Each structure stands twice: as structure tokens, then as C-alpha cells.
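Only one protein chain is missing from this complex, and each of the others stays in its spot.
Each chain gets a letter, A, B and C, in the order it is written, and its residues are counted from 1.
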Amino acid sequence: MRDGCHVFPIRVYYEDTDAAGVVYYANYLRFAERARTEMLRLVAEQPMRAMAADGAAFVVRRCALDYRAPAHLDESIEVRSRLVAAKGATLVARQTVMRAADVLVEIDVEVACMTRAGRPTRVPAALRDALTPFTHSRKEPS
Amino acid sequence: MRDGCHVFPIRVYYEDTDAAGVVYYANYLRFAERARTEMLRLVAEQPMRAMAADGAAFVVRRCALDYRAPAHLDESIEVRSRLVAAKGATLVARQTVMRAADVLVEIDVEVACMTRAGRPTRVPAALRDALTPFTHSRKEPS
Amino acid sequence: MRDGCHVFPIRVYYEDTDAAGVVYYANYLRFAERARTEMLRLVAEQPMRAMAADGAAFVVRRCALDYRAPAHLDESIEVRSRLVAAKGATLVARQTVMRAADVLVEIDVEVACMTRAGRPTRVPAALRDALTPFTHSRKEPS
Partner (left out) sequence: MRDGCHVFPIRVYYEDTDAAGVVYYANYLRFAERARTEMLRLVAEQPMRAMAADGAAFVVRRCALDYRAPAHLDESIEVRSRLVAAKGATLVARQTVMRAADVLVEIDVEVACMTRAGRPTRVPAALRDALTPFTHSRKEPS
């Protein structure tokens, strides 16, 4: 955690790259999910377990990626994640993939809390509270 | 090709799914790229080769995914692709992943034509012309 | 189907390659599973469904890969599959990834039929019979 962001380090391996010599464009979504998972594990392990016990789960509804610069084999990069909105059944995260001070990819992700029956349901208050340290109204990296 | 869209069939295998029992959210970008590649191969093999010989290539700059419903193991789905904008160095495609008449995921992709040195360069006219059959101004599936 | 082998064509896309410019070594196992799935669908759709209804499924127990030559972006390759042994709960397949007449990778896969409780159970006779067209005692490609 740094500057109010969750920071998750990633090393780029062969599996992440493609024949263009850079990280394959879909794989940034894998990196983003690893980072979201660890952010939740860090601050909200107990509320996540309670939510699962109630039969609810997060589902990605929308995401948008803005590719600024590519990552390459063997580079050390990081995903900085923060919450930019939370209302009703929905959480919106802004995740920035960086290499040192360079922004590589900006990812906006909207997830919805869904019942087992597939209906949206309110994000549990305990979970939303747990995420406060990573919640920002600004959209820019601090 | 159907209704002015390029139609690319895909079968869902274990490799595409995750422990939630559905196609993993990043993998729709893999499907989308297969479909774009085959659309270009179908109508623009010669212009693509000329572009590559000039040292230019397409790079994804932006994409947005709207997940409406999940695909499951063993299902037959298809990607319908069409061009919705082309100007300067940029092409914008709208790709819809469907299972029969159901829309599963809508994907908007913006690609830029880049020189080897990493600068945007005009999409070759021959390539743009070749894509005419898949070019629409409307955004809705016909 | 050709020469007593099931033949499954594959096109190599960016997602399959890595920064070395060739297909990533793990991805041949993805290709091999697609081919096995289609071989079973072609001749044994009904026995597979009966097996699933009984709560049994195939699980990979062992595999071995011999990498002879790499496949590259955009190449058309194929997986030739045949059954080389079937006894008790076990099936052994030999799968060869080829580009035209060149052998790229030889894959030997042993799968076991398992109950939901995780115990090996006899491969149903109807399933084994359905696979007869692809069953060989020889190990060499014909």
C-alpha cells in the first residue's frame, strides 16, 4: 500500500508475452484480477468470507483498457489499485499498471455483487467499510 | 460473413473457462483477436502483407468490454465483427460475442497503425478499401 | 480423420506465442486437449454423455512432451490423435502436432476415468468401442 493505493508487484514471464515481444493485451486483465484479489485479501478477508457464505460473489460487468506503453519480458511492473465508486451492488476500481514512474495501462473495472441466482445484491456494508483505505473520489494516480 | 458482419465461430474448451464455471473474463479478448485476424485474412491478406513489408503493424490502443451474460464449457459461440470508424492511423471495431441470438459480450476495440519506430501512421488506403464490406456507421448489430 | 488418426486443424494466433517468437511450450497441451475433445465429440458424443450422467469424468494423469521444432505465428498446424492403449480405467493417446509433413511436438497423454468421489473406474465399454477407429497398437504415425 502506497499513496492510498494498493500496490501489487508483478514480474513479466514468457507466458505473459507474445510474438510482438511485449505483454499480450488480454494479460493485463489477468494482472488486474490478481491485484484486486490481493487487495481484498489484505483488508477484507473476513467480509469476503461472510459474503461467500451468503452465496454472493463479485462478477465483472464492464472494463475498459487504455494501453499507453507496453511491458516486456523480465520487467518488474506493478498494479496500483483504488476504489473510485461504490454504490448499491456495484464497485468501480481504477487500476494502473506501471513500470517505475511510467503508466503502461489504465484499467477501469466495474464489478457487481451477485446472488447465486444471478441477481445483483447490495455490497455488504462491512466489505465496503473494509475498503475505505483504498477509496478515492479522484480519478488521477496520486 | 452475415448481415455485413464478419462471423467467426468459436468452441469453448476447458482452457477458456475458470473455477466459476464460465469463460474467464480476459479470454474474450483472445476470441476477439482471433476474429479480427481472420476478418483481415479473409478480405485484406494482400494489403496486410504490403503493410508489414513497409514495417507497419496494428497495435491495440484502447478496448472496452461490456459483459452481459457468460459463455460456458462446450458451448458454440461466435464473434461478429464490423468496422465502425476509420480515420488517419486508427480503426475502430465493434465485436459482439453471441450464443445463438443472445449477446454475451460487446467489445469495442481501437487499433492504431504504427511504424516500427512506434509512431502512428496512416492506415494504407488499400487496406481500408478492402474492409469496406465490414464497415458500418451504425453501432447496433443489424 | 486420415490414416486412422483424428486430424484437428489449428491456426496459431498471437495469444499462443511468446517473446521468443514461437508457440509457448505449455500451449501445446491446450491444442492437445482441444483435439481430444473434438475426437470424442466426433465418435463418442452419446457414450460421453452417458458417462457424465453416471458422474464419471476423464482426468489427465500423466503426459510427456517431446519438442522437435517450433510453430510460429499465423502458421496452420494440425494435431493428429490416436489411441494407443485402453485398459481398465485408463486410456493412452499419442498426439502429434504437425506442420505439413514436419513433426513439431509428440505428446503422450494418459487419462483416467474417475468417479465423482475421485476413485478410478472402468472406462465404459460403449466409449471404448466408439474409439475403435482411432485405436492403434503401433506408436508411429502412419
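In this text, a contact is a pair of C-beta atoms (placed from the backbone, for glycine too) under 8 Å apart; a residue touches a chain by one contact, two chains touch by 3 or more.
Quantities reported herein were computed from a predicted structural model and do not represent experimental measurements.
Residue B:A19 is the one among B:A19, B:A53, B:A101 or B:A125 that touches the chain not shown. Mapped onto chain B, the footprint of the missing chain covers residues 14-15, 17-22, 24, 26, 72-73. The chain not shown here touches chain A at positions 11, 13-15, 30, 33-34, 37-38. Residues of chain C that touch the chain left out of view are 20, 25-27, 29-30, 33, 57, 59-67.
By our rule, only the chains that are shown with their structure count from here on.
Homomeric contact chain B/chain C is classed as same-residue, with over half of its interface positions used by both copies.
The most distant chain from chain B is C, comparing centres defined as mean Cα coordinates.
Put simply, the chain nearest the middle, going by average C-alpha positions, is B. Chain geometry summary: the mean Cα position of chain A and that of chain B are 25 Å apart. In terms of their C-alpha centroids, the spacing between chain A and chain C amounts to 36 Å. The residues of chain C that reach two or more other chains are 14-15, listed in rising order.
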